[in-house]
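Some chains have been omitted; the remaining ones sit where they do in the full complex.
So that you can tell them apart, the chains are marked A and B in the order they are listed, and the count of residues begins at 1 in each.
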Amino acid sequence: MHGDRPESDLAIEHRVAALESILVEKGYVDPAALDVIIETYSSVVGPRNGAAVVARSWVDPDYRVWLRRDATAAIAALGFTGRQGEHMVAVENTPEEHNLVVCTLCSCYPWPVLGLPPVWYKSPAYRSRAVIDPRGVLADFGVTLDPSTRIRVWDSTAEVRYLVVPMRPDDTEDLTEAELADLVTRDSMIGAGLAGQPARVTR
Amino acid sequence: MNGAQDLGGVMGFGPVVPEPEDVRFHADWEKRALALTLAAGATGAWSIDAGRHARESLHPADYLSSSYYEIWTKGLERLLVSHGLVSEEELTAGRSLEPGRPVGRVLRAADTPAALAAGSPYDRPADAPARFAVGDRVRTGNRHPAGHTRLPRYARDKHGVVEEVRGAFVFPDTSAHGDGEAPQWLYTVRFSGHELWGPDADPTLTVSIDAWENYLDAA
């Protein structure tokens, strides 16, 4: 009974192809630039960037302080800058408070650290429920928090972009920074998952 | 506007469906839709706020039954037509029928990596001191403009507390309509779940929005 898309994939495919033809013919866009954009967000910019930021904050107390104080600069120091990450804020999960990020009005998302948003982040199901029923949303991800943990939802209504710093899992003292980064899932940096937890198997 | 995009607290969409992290696109046309949206936006013909308003202006049935890249595509078509860069006839024909008009910039491949890595900051010099400070109690306005706004319905006419002062930023309500950047102070305002959703709300819940000064009154 779900609302099926009124147009087939074929129809939208033709619609986009026609639009590209028009814009290229009119000289508004450089087709080679399109390929660079696609390549950038297919292979270069993705959630491993954010995982590196989180891992660094776990191992380097000075970096962690910097990330808290000026996330845009601290993240840029690792080489991650640009579109949809111009004004970054990092928010740290604690045993007392769990952070969850949403954009109820569209799909604002910190591209330089997380890449393009997943379909669910842009979906009406997530955008509608994250602010009123975050525990229900977390349950959809297989995440159950302690009932006493406070939930702090950030609705990205402006150009500030939020990166959740998940809690460092226990018994990870022996891991390298790179190994730690492998525990940091994309979902955990939105607040829809926990680092090194079952949600990670979806990577 | 109180369009279909204003989803906070709406019910009936079913569960959230997780997705593996390594999925980037679900079809090749999605890549092209993304790239076209960014490249067309790079002409500078419209602001990011005008882009959002074009998408939220879709008929609600269309908005809610479209995937997000479909929404982007339909929004881009509207922007191109409303800014006189492409005609309805051309969209129908699926090809250009007359030469392009001059645009502010054409993003070239060689410049693209730098442009994406630079982004476009939206903070601006403030021309007045901030009206509110961290810890101030504020009340959001009961505003229902027909045009673009970034104050969601669920957070209107509610009491909250200023948690951060973010600086002065471009004001979307004017920028979306070509009425200038009119920078204003931006605040992160936090509300209790009870304030937003009533006595049956999750007692451990707080929600913040980022709110421009015009959206707020002292409380």
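The rule is short, and it goes like this: contacts are C-beta pairs under 8 Å (C-beta built on N, C-alpha and C of every residue); 3 or more make two chains touch, one makes a residue touch a chain.
Since we're looking at a predicted model, the values are computed, not measured.
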* Asked: Copy numbers per chain label across the whole complex?
  -> A x2, B x2
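The rule we apply is simple: only the chains that are shown with their structure count from here on.
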* Of all residues in chain B, which touch chain A in the complex? -> 5-11, 13-29, 31-36, 38-40, 43, 48, 52, 55-56, 62, 64-68, 70, 73, 76-77, 80, 85-86, 90-91, 94-96, 99-101, 103, 106-109, 111-113, 116-123, 150-152, 154-155, 164, 166, 169-170, 172, 186, 188, 196-197, 201-202, 204-212
* Asked: In their shared complex, at which residues does chain A touch chain B?
  -> 2-7, 9, 12-23, 25-30, 32-38, 40-42, 45-47, 81-87, 89, 104-107, 112, 115-116, 118-120, 122-129, 131-135, 137, 140-141, 147-160, 185-187, 192, 199, 202-203
